[in-house]
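Worksheet for the structure shown next.
Every protein chain except one is present and positioned as in the full complex.
Order as written gives the chain letters A, B and C; numbering starts at 1 within each chain.
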Amino acid sequence: MSENFNHAQIIKDPDDNYKILGTRPVRHDGVDKVTGRAIYGNDVQLQGLVEGAILRSPEAHARILSIDTSEAEAHPGVLAVTTSADFPDLGDKIANLGEGPVNLAHLAANCLAKDKVLYKGHAVAAVAAQNAHIAREALDLIKVEYEPLPIVTDVLEAMKDGAPLLHEGLLTNLVPGGEKAEAPSNISDHHHFKRGDTEAAFEAAHIVVEREFTTQTVHQGYIEPHVATAHWNQDGQLTVWASTQGSFSAREQTSEVLQIPISKVKVIPCEIGGGFGGKIPIYLEPVAAVLSRKCGRPVKIQMTRDGVFEGTGPTPASFMRIKLGVDEAGKMTAGEAWLAYDTGAFPGGVIGPGVMCVFSCYDIEHAHIDGYDVCVNKPWTKAYRAPGSTHVAYAVESVVDELAEKLEMDPIDLRLLNAAREGTKRVDGPVYPRIGLIETLEAAKNHDHYKSPLEGPNRGRGVAAGFWFNIGLKSAATAHVNADGTVTLLEGSTDIGGTRTSISMQLAETLGIAAEDINPKVADTDSVGYTDITGGSRVTFATGLAAVEVGKDIISQMKERAAKLWECEAADVEFSDGIFSQGDNSISFKELCAKLSRTGGLITARASVDPQGFTNGFGVHICDLEVDVETGKVQILRYTALQDAGKAIHPSYVEGQLQGGSVQGIGWALNEEYLFDEKGHMLNPTMLDYRMPTALDVPMIDTVIIEVPNPSHPFGVRGVGETPIVPPPGAIANAVKSATGIRMTELPMSPPRVHSAITEDGNGAS
Amino acid sequence: MGKKIHVSTTINGEAVEFLCEARQSLLEIIRDTLTLTGAKEGCNNGNCGACTVLMNGVPVDSCLVLAVEAEGAELETVESIANEEHLHPLQECFLEGAALQCGICTPGFLVSAKALLDGHPEPTEEEIRFELSGNLCRCTGYDKIVRAVQAASERMKEVK
Amino acid sequence: MAIVHVPPQMQKLTGGLTEVEAEGDSLRRLVSNLDTAYPGFKDRLIKDDLVAPGLAISIDNVVTSRGIFAEVLQDSVIHIIPAISGGR
Partner (left out) sequence: MRDFEYKAPATIDEAVTLLAERGSEARVLAGGTDIIVQLREGLRKADLVVDVKKIPELMSLAWRDDGGLDIGGAVPCHVLYNDAKVINAYPSITDSAKIIGGWQIQGRASLGGNLCNSSPAADSIPSLIVEGATCRIAGPGGERFVPVQEFCTAPGANVLTEGEMLVSLTLPPAGESSGSRYMRFIPRNEMDIAVTGTGAWLRLGEGGETVEEARLALSAVAPTPIVAGEAEAWLQGKPATEESFTEAGDIARKAASPISDMRGPADYRTHLVGVLVKRALNGALGRARGGDRNPVIPSGINLC
């Protein structure tokens, strides 16, 4: 059966002899998802449920002078109307919400604007009504008086003296957590790293390449709009059904915005229709909660698609200047980066990872990095798959390609010569543990794709590398052993791409049973221990580790039961391959399960972990494409994604991450961008005009998994999910260069941009 | 609220009657009134295909059909693809080939793919990609979806 | 003694030194000792018993999620880096 599916090449660790890991069981939630029975956020149906809608600002920057909701409240069928006046005053409180600090006033003001709107589409008020049609009708009856203010949407413009200020009191953090600039500006943070003597190193370099790059705002593009349902009971208990990447995070954020104890909030995670970082922040939960408190009914709000584009957090536009110097042999000796990312309406964007990722693939002795986070009148930017890393990889990988050309060196050889490896010190300080960039570059060089000649006019090949940190964070799991030999596993990681199964497989491997004998459930915040978000490529690593710990606890408890049966010491019972044994006695896991209730009752085990040993992921992509020089349109012909993935627990889902990330990166590279008019209005907030790739736009995406195990995980798991979006824009830009001779320094490389570059260059047809 | 209109239709082989307002979409009615929540709302604008159902055998975006237009029609949703005992080969192949990650687009893809294979049992890769281009997926990069449709086409041929 | 790498913007506190040594078996003790030698560090690094917002501390190349209670070894290497806010 599986031969039809053409699986990836896997370069295995020779010591690997797992029974369950590396197989491809059907996911536990699979049948529900192919029959339409799985319950996603918008599928929640409750007695008395009413529907909400959000009023959004038509202005990109304005003071709110007044809001009159009386007419809306009087509209037949309307049950409640709310504005930020119903939120508690949060002052300037910073809360540490598990994944990092959040300014609560900003979080709340993004859910419902307080005294200013900072972007077109900023939520201003909300209505609950008998149905969504009535709720939307009522939005038209809310009268908001705005005093328009000058706007700024371009990151460099926003940094200039005299630019319109979004936050009058914003002083740049010159040192994270410390010193601030004296005069207010739109720059919320300035990061700075320096190593060695960059000036002298550039002076001594054989070749120096310096280029400027720009990228535009792009959205995660999940197909399911944000949706939340809240029911505020008369006893003060708030229940939220959420489509979120982290139910505990959603609980914390909601309780902080509403200033109610977390014990009063239960978040029930629904199936989630994609997130990619965009469903970590909350938007609707506190709004639905307040509406529910006001009308006494459960309230569901689903965003409209334009609401998703205009009112949630895309990832930033950027300006980047990159300079790299090499010696005669091609060794990189000096690097300089100056980066400005727009953070959108509120401070706190993704420049942090940007400055740390910029030179992360290479060993560069002398380097100097500056990065700025800049507020502009656009939606508050948020994480999108390897946040901040794709931007810099596009820029740096383009410059590396140019260096290879000038050195007349194979672009993979140049990368191999300079690649980061175990012991390499990143410019921001940390030293790499065991990583697999070298192995991945070598696999790329030896791949049939790279070795096959590419023929035909206007065709080109490009390669690029990419990096992501991956994270650990906290995960918990509880397991109940059943008399029939199966195990019910409760865990708290919302499953976006098959993680129920990748976690269950690790428990199954530990217990020596089949993956199908584990029955995983994603539990609500009252039913499982604290678990951080599904994000950062952490779930298979950290929640998987919790499952392994649970498995060890089960084995140790079952050894005691076996010892009872055999009247021996538990310490003398051995466990291997699903069999408990002592001397001549032996019993299988399943058989022992049947005896549990008679030896002291069925077993429950639990584990809570906070692993520190997560480690990085590196990818190398190869892209062949053809440019229609008459129109500037780019067609991807062949694409291969290779990645150092640690142990691939369920290889199909690892391949899926590589393929999905690659295609998101292809979309970003070629056509995706927010287009704004001079008033700061997004022109293309639809899935028609925000052009994500369709099935017809991409070829099959070939994958190679290189299993360089993570020494800090019992099964060698590394994170996988984020790295694959990082290399594509660089690989495509390099392929466009090879096809046309033109180096594209702007994303997206959309047909008009490519055509105009070709025309200006004078090489192409007019 | 508007006056309700009575509509008689057939959904997944069963005669069904419902009341709706003229402005209500077929998607709203099948999800909220008939509680067949397999069809999903992704864009409510005809651009993503997550709400695809068959209307008289032809795939349509149910967000762009008024529920009143279903009078006398034969409708099929993702809930009808499997029979009582077995998944459809497409569903099996989507699962075995890991052709879904978050799964929100899956019902729409399955309905479109079923219509494709019903009318065209051995499509080329290009034809699959073309006919499924009205269905957006953001997770898979389409590779495994296309392969699952190819595998299902093979499997259905074997069954015959 | 653990080695603390000082980011450029904090080198004012160390009189320009890019790395300094400090004693302490937890981050809390280490920062406290560091503050004695170079006043100002504690304020910069710790707020309300937590690592200051926007900051992350890497101990032996792993960004710790255990805040001031993180274990520090005799020969640990500490880096002060930006937190990946929202960057997950």
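Here are some notes:
In this text, a contact is a pair of C-beta atoms (placed from the backbone, for glycine too) under 8 Å apart; a residue touches a chain by one contact, two chains touch by 3 or more.
Not measured: the values here are computed from a predicted model.
Taking the full assembly into account, the omitted chain touches A, B.
Across B:11, B:36, B:55 or B:145, the residue that sits in touch with the chain not pictured is B:55.
The missing chain, though absent from the display, is touched by one residue of A:85, A:181, A:602 or A:675; that residue is A:675. The omitted chain makes contact with chain A at the following residues, 133, 136-137, 458, 626, 628, 630-631, 633, 635, 670-671, 675, 683-684, 688-689, 691, 693-694, 696-697, 750-752, 755-756, 766. In the full complex, the hidden chain is touched by chain B at residues 1-2, 5, 21-23, 25, 44-47, 49, 52, 55, 58-61, 64-66, 68-69, 71, 112, 115, 126-127, 129-131, 133-135.
What we mean here is this: only the chains that are shown with their structure count from here on.
Under the stated contact rule, the graph of chain-to-chain touches is a line, running from one end chain to the other without closing. Chains A-B form the pair joined by the most contacting C-beta pairs. Look at the CA centroids: the one farthest from the centroid of chain B belongs to C.
Measuring from the averaged C-alpha position of chain B to that of chain C gives a distance of 55 Å. Rounded to whole angstrom units, the spacing between the C-alpha centres of chain A and chain B is 29. For chain C, the set of residues that touch two or more other chains is empty.
Residues 94, 96, 99-102, 173-179, 189, 191-194, 277, 280-281, 313, 348-353, 355-356, 382-383, 387-388, 428-433, 469, 471-474, 533, 535-536, 538, 610, 612-614 of chain A are the ones that touch chain C when the two sit in their complex.
In the complex of the two chains, the chain A residues touching chain B come out as 1-2, 4-6, 24, 26-27, 29-31, 33-40, 42-43, 45, 76-77, 130, 133-134, 220-225, 271-276, 302, 304-305, 496-498, 650, 652-653, 655-656, 659-664, 686-688, 692-698, 700-701. Those residues of chain C lying in contact with chain A across their complex are 5, 7-10, 43-45, 47, 50, 52-55, 58, 61-66, 77, 79-88.
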